[in-house]
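For reference, the structure discussed in these notes is given below.
What you see is the complex with one protein chain gone and the rest in place.
Take a look at chain A:
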Amino acid sequence: MMVRGAVDSEDPDRLYTVTGGRSRAESRDLDLVTLIVSEADAATGIQSEHARILRICRFPTAVVEIASELALPVSVVKILVSDLLESGQVSARHPTAPRASAELPDPAFLKKVLVGLHNL
């Protein structure tokens, strides 16, 4: 079941405002599953989307989860997260798995994944 309304009905002008007119994330190294953690509480007066991200990320939260929570496209969320990274209000834990599709993690790492799956 796809609940599409929130994003589909999004006013493009609003997205433009949210990102301050930028249409492209400076921080290209943010992955869908990069985990974001708040390093500070939201100061009063900061943009509401930034404040919401800081609240959501009190526990490590992936970029894709933030996007879903805020009902904003992933690319917009990457820009907002980049702002917070730049000001040091959040930190990012990047995936260490190899990025090239033909590469594989080493067996010891995969063993950890297997143990986790078996314990589900």
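Simple rule for what comes next: a residue touches a chain if its C-beta (ideal position, glycine included) is under 8 Å from a C-beta of that chain, and two chains touch if they have at least 3 such contacts; residues count from 1.
The rule we apply is simple: contacts and distances are computed from a predicted model.
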From "ATP/GTP-binding protein", "Cellobiose ABC transporter membrane protein", "Anti-anti-sigma factor" or "Peptidoglycan glycosyltransferase MrdB", the hidden chain's UniProt protein name: "ATP/GTP-binding protein"
Positions on chain A where the hidden chain makes contact: 1-4, 7, 31-35, 60, 62, 64-65, 67-69, 71, 73-75, 93, 95-99, 101-102, 104-107, 110-120
